[in-house]
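Have a look at the structure below, then the notes.
With one protein chain removed, the remaining protein chains of the complex are shown where they sit.
Letters A, B and C mark the chains in the order given here, with residues in each chain numbered from 1 onward.
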Amino acid sequence: MKPGMTRRLLACAAVVAGLVGASVAPAAAATLKMAWAQDATGLDPHKQTAFSSIRLLELVYEPLVRLNGDLKVVPALATEWTFAPDAKTLTFKLDPKAKFHNGQPVTSADVKASFTRILDQATGAAARANYASIASIDTPDDRTVVFNLSQPDVPLLTAMGSVNAAIVPASEIAAGKIGTAAIGSGPFKLESWEPNSREVLKANSEWAGGKVGVDGIDIKVLPDENAILAALRAKQVDFALLNDPLVATLVPRVAGLTLNRKPVLSYHVLQLNPSRKPMTELAVRQAISCAIDRKDILDTALLGEGEITGPLTMPQYRSDPNTLFCYSRDLAKARKLMADAGYADGFSATVIAATGEPPTAAAEAQVIQSQLKDIGIKLDIKLMELNVYVDTWLKGDFDMAVALNGGRADPYSMYNRYWTKAGNLQKVANYIDDTLDDLMQKGRVETDPAKRKEIFAAFDRHLAEVSPWIWLYTGYAYTAQQQNVQGFVPTPDGSLFGLAKVTLK
Amino acid sequence: MNRFLTRLLDHSSGRIGGVIVLAYILIALAAQAGLTPYDPLQQFRIERLQGPSLAHWMGTDMFGRDVLSRLMIGIGQSFLVAFSSVGIAALAGTLLGLTAAWFGHLWDGLVMRLMDVLLAFPAILLALLFIAVVGPGTFTSILAIAFVYTPIFTRVVRGPALSLKARDFVDAARTFGSSTSYILSRHLMLNLVAPLTVQVTLALAWSLLTESGLSFLGLGTQPPASSLGLMLSDSVNLMEMAPWLLVFPGLAIMIGILGFNLLGDALRDILDPRSRRALA
Amino acid sequence: MNRLLSVRGLKVGFGRGNAAKTVVHGVDFDLEPGETLAIVGESGSGKSVTALSINRLIDDGGGRILGGRMEFTTARGEVIDLACATDRRMETIRGSEIGMIFQEPMTSLNPVIPIGRQIEEAFRLQRGLGRAAARLETLNALERVRIPDAERRLGYYPHQLSGGMLQRVMIAMALAANPRLLIADEPTTALDVSVQAQIMALLAELRRETGTGMIFITHDMGLVAGIADRVLVMIAGRVVEQGRLDDIFDRPRHPYTQHLLQAVPHFSHGRKVRRHMSPAGREMARPALKVEGLTVRFPATAGLLRRPVGAIHAVEGIGFDVMPGETLAVVGESGSGKSTTARALLGLVKPSSGTFSVMSAEGLARRKPMQMVFQNPYASLNPRLDVEGLLAEPVLAGGVRPDASTRQRMVALLERVGLPADSLRRFPHEFSGGQRQRLCIARALMVDPSVLVLDEAVSALDVSVQARVLDLLIDLQNELKLAYLFVSHDMAVVERIAHRIAVLYAGRIVEIGRADAVLSNPRHDYTRRLIAAVPTTERRRDVFRLETAAVPSLLRPRGYEPPEAVWQVCGEDHQVLVERAAAAKEIR
Partner (left out) sequence: MTYLLRRLITFPLVMLGVSVLVFVAIRLVPGDSITAMLGTEAGLLTPEQKQALAAYFGLDHSWPVQYGRWLLGVLSADLGLSVTYGKPVLDVILERFPLTLQLACLSMLIAIGIGLPLGVFAATRKERGSDLAVRIFAMIGQSTPSFVIGLMIIYVLSAGFGVLPAMGQFIPFSEDPLGNLGQLILPSLTLGLSFTASVTRISRSAMLDVLSDDYVRTARSKGATRRRVIWRHALPNALIPVVTLSGVEFGYLLGGAVLVEQIFALPGLGRMVLDAILQRDYALVQGSVLFVALNFMIVNLLVDLAYVMLDPRIRLGGRS
């Protein structure tokens, strides 16, 4: 290339760079610029259950109580609460300072109206199942709400900490505007929302929870996580949510970027379908459990980004994985179990997984496939678009499924849907076990934390041993931030509520 | 046939394109026959994400699988998708275009409006919807790509078929009382081979691209099988950690498409009577 | 030195390296100012290449001048060697000193630019005129080439004008800068005979007026006789004979020139017609083909909803019969309906009314007793089938599986039409035009027809080849007692082969009868005009009359039925259509 040519090319590049650079306009100093890959799918806090929606709604709406970084129940709209000893009445005192974004105070009438809405079948709130034990609601005064329960329900309190139990203005409910306008009482007001593109949040100066650290949050939806990383590099965003460990692990390599990782409640699991042969055989399921090398999957598919876990993933209830059945790979035992069950030559099965949800699903399936090959099980991987997967999953129409299932702060709320006889998702789990049902019911009634812990430890052990599913590990919730972002506290439920206290330097 | 081959070999881009395509086909066949350095599915998980070395010429992927072996198998897979989808589309398109041109009137209108409907659908959406309905996989992406290309082939065939229909030798055949099927197969089809061949090679290049695009969206070939597009999309997030995972399949796609394009250009030069006149 | 052009040892080749091929091997000639030189030759003789070499357009076509000199005297008296002038120099010579008109006026004008602008360009480029001045000049030029209504036609696009009009436009363009030399490369070959006559007349007149020297390239000796001062005959890139017109025509020395003048069909007003069948014999025999009231109309539609507005009466009430062993020539110009007639008989278009019947020699209607040979032997043979496949098709179409006897018949027929017996495995592109037409004839004869429809069957062939194919056709007719329906526009060819002639004009037969009668004593006005327009070697330096009669529109309103035809008999087997006006007069 001639020198003149080079100069001209450079000049062109400079023009392009100038154009590109010019577009990175400095935003208002105290507005947090944020990016995530998946956007909320709706604004109705009672109906939206997807993580992507909840993360947004938590900044706008508030429930009565909230879970802190250690999953302890802490005040939100309610300043105090009491459980009757028989665990059949739950009383809340509301924060007198609490106000909705429209200026109205939050009263017990709003609480009653909100829960009435959740419990109304016509609303179609999926979270209703968690609050089904509420028989009636009394409002002795503006500040007091009394929930009368049809049966003892200790996990209810923790369940109240979900944004799915957010308190919305009774007037908005009456006007039928929930889901179209977001009037909550949370730290931020939703100023505009362009789904799958951007949202603008403004700090709520009248928030009862204290002063919000930033003037607002400007959220962009960048569907490709590489683009998020690039945007971080180019300082287009201050703060970002990341999903894919392959991308997240690159963050610390970039000067000036910090990666926050927090082990989460949701768990990666290989779901077996115990109603399908030969997974009906306990020995076969156990053999699979023994043949799986959880560390190996974690290291390969997630680059080691996670923690091996049993069924219970919350810190208070978690047991040492090494005490659980076959948590270190034992091929000899696995082969023997297979032989005992009459499947010495193995068998063929299909494992389903969703494309991109989690991003590691396909990789996990491939490692599992390779591991199970060692005991003669021939796995076919069937990747499905997420909704197709969910549809199939809900019908229980699979041999095995690679899944990332959501966790909850309370073991009962987390698992009653699968492992109690009346569980809503019994047909997904396809496994009925008296011991498990028994332990679950005990845990629901027991109010003493120490005893609850014992009950659920037994549950944990038994579940791992009968192996209807093969629990693998929990991953991390990742957020990445520039140096100027300070004070973010991540929580195991992946909540971004900590943004309320973040400041920009 | 021999004359044709000589002319192809005399044509510089035909020579290069032919060599590339032939090499790819040989690689694909060799891989099918098991002549890969390693089992492409074997996961050497302790050797994960290693760069190119003597043991693994193109390095290893995140499962410790040999990239070269997977590339070889992947070429076969991509070619399978490309050839089958284009084959189906060419067949369906030829049938529709030929009959539309020949019978005309209502049938022509019906077929062409239907093709308009398909063409008016954005191609990638058509493929997306199709795959969403049937579920992803090799066979589905073959059908999806075929689905997208059928209207294009229909148009490509209908035009020349219409002008062939008006040619004297077709008139001559009609004066002999030759049957419609005879005229369609011997007079029209035989003369459509040239434009079709050109279109087919170009469509092959396109479908290689489409296959990689579909795989990038997670809708193409399913793991652990490998195709060039899938290898590319799998490695996108590892781009910085393991660039060789992106570079080799990327190059393989580029060269493959280049091969088809060169071959297509050469065939156009050789088979197109217009350019032949220019040469004479 | 006042010679206009002096060419010495001109050698022209195409391609480079191994593929290099010389096509003109040393041509010499001189041209005086105002003189017309005719270069005569058949396709491949190098005549067009020679012409294109003079203004060096051969460079654009991939050719190269390999040697020789071409000394050209410009208007200012400079002498330049065109063989080695630079491209820039040539650009000032082309158009201003040397104008050129081409064979195909339809494709030689830019389809997307109005003709006015194309002519204007010539004025602006060569005479540096401004837009308004160029426009004025253009108008003058169009009037000079007798384009009526010139002002309006300036905005026309080429496709809106007929071939004759376009060739006038080309001439106007070529003469824009009053060049000293005009090269005309087969300027009338693509045109109808009466249009050809007009163009020739125009060229002659303009030459007289402007004193332009002209190189006229043609294959037609008849045209040469009309216009040339001197003649140069070429074969395969070499000059075989050149000299003054009269010397060449009266005392041709080279055998090829002799052949061109004698063996090739030239029109001679019915003096060379074939021996006729006696009228008595005609009445005795049963006609092989009998056509009555054949009418073909194409619906014409207009507007959004394709509202029918009437019909194109392409063929209107045609009737004739052809005896076994007899040739009926159907003559007419483009648009006269002669091809439509042929196509209707073969079932390629559906007649609106009328009947026809075909009888074989034995009086039995066979499955396919009528076969057709098309005009263009290049287009009527499927290029992807070998000869065996081509010849087998009529047999297959008859529902017979080709067997050994079919193959024998193929070989015999190939031999009969004069093709090598080993042709079966070869493909059409391996044959010359004449051979292909022989192949077409063999194909038509495969199923033993009694009637052969020959649609301009020799028009696309070189003149000397034409003669041989005509001889073959005549031999075959005598041998097999075939009835020919010979459709043609070429009076010279018709004179050679026809026993009887039907003249078609605007979809109707206007005159029909014995060939000698029709040709020597044409009675219908149109027939007379047509025959007058045919160039012959007998009329030297004859100036054609300039006239511009347009073919009437064939579009008729809905429900229009033409009046009954009234025939006037004017001799033994010779009748002529009485035109309506005349007929009305007679009845009165």
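Observations on the structure shown:
Keep in mind that, in the parts below, a residue touches a chain if its C-beta (ideal position, glycine included) is under 8 Å from a C-beta of that chain, and two chains touch if they have at least 3 such contacts.
Source: prediction; values computed, not measured.
Considering the whole complex, the hidden chain is in touch with A, B, C. When the missing chain is restored to the complex, the residue among B:Leu49, B:Leu80 or B:Leu128 that touches it is B:Leu128. Summary of contacts with the chain left out: across B:Ile46, B:Leu106 or B:Ala120, the touching residue is B:Ala120.
Residue in contact with the omitted chain (choice from C:Thr92, C:Asn140, C:Gln258 or C:Ser353): C:Thr92. Although one chain is not drawn, the whole complex shows that of A:Lys112, A:Arg128 or A:Arg261 it is A:Arg128 that touches it. Although one chain is hidden here, its contacts on subunit A can still be listed: residues 16-17, 19-25, 35, 41-43, 47-50, 121-129, 179-180, 194-198, 220-224, 226-227, 229-231, 233-236, 385-388, 390-394, 405-406, 417, 424-425, 428. Residues 13, 113-114, 116-117, 119-125, 128-130, 132-133, 205, 209, 212-213, 216-217, 229, 232, 236, 239-240, 246, 250, 253-258, 261-262, 268, 274-275, 277-278 of subunit B touch the missing chain (whole complex, contact as defined above).
Residue positions on subunit C in contact with the hidden chain: 55, 57, 60-61, 87, 91-96, 98-100, 102, 104, 107-114, 121-122, 125-126, 156-157, 159-162, 170, 173-174, 176, 303-304, in rising order.
Convention: only the chains that are shown with their structure count from here on.
A linear topology is adopted by the chain contact network, the touching chains following one after another without closure. Chain nearest the geometric middle of the protein is B, using mean C-alpha positions. Centre-to-centre, using mean CA coordinates, subunit A is 86 Å away from subunit C.
Chain centres here are Cα means. That of subunit B falls 47 Å from that of subunit C.
Measuring from the averaged C-alpha position of subunit A to that of subunit B gives a distance of 43 Å. Contact residues on subunit C toward subunit B in their complex (touch as defined above): 343, 346-348, 367-368, 371-372, 374-376, 379-385, 389, 393-394, 396-398, 440, 443, 447.
In the complex of the two chains, the subunit B residues touching subunit C come out as 167-169, 171-179, 182, 186-187, 190-191, 193.
Listing the residues of subunit A that touch subunit B in their complex gives 225-226, 244, 246-247, 250, 253, 296, 299-301, 303, 355-356, 359, 362-363, 365-367, 369-370, 381-385, 388.
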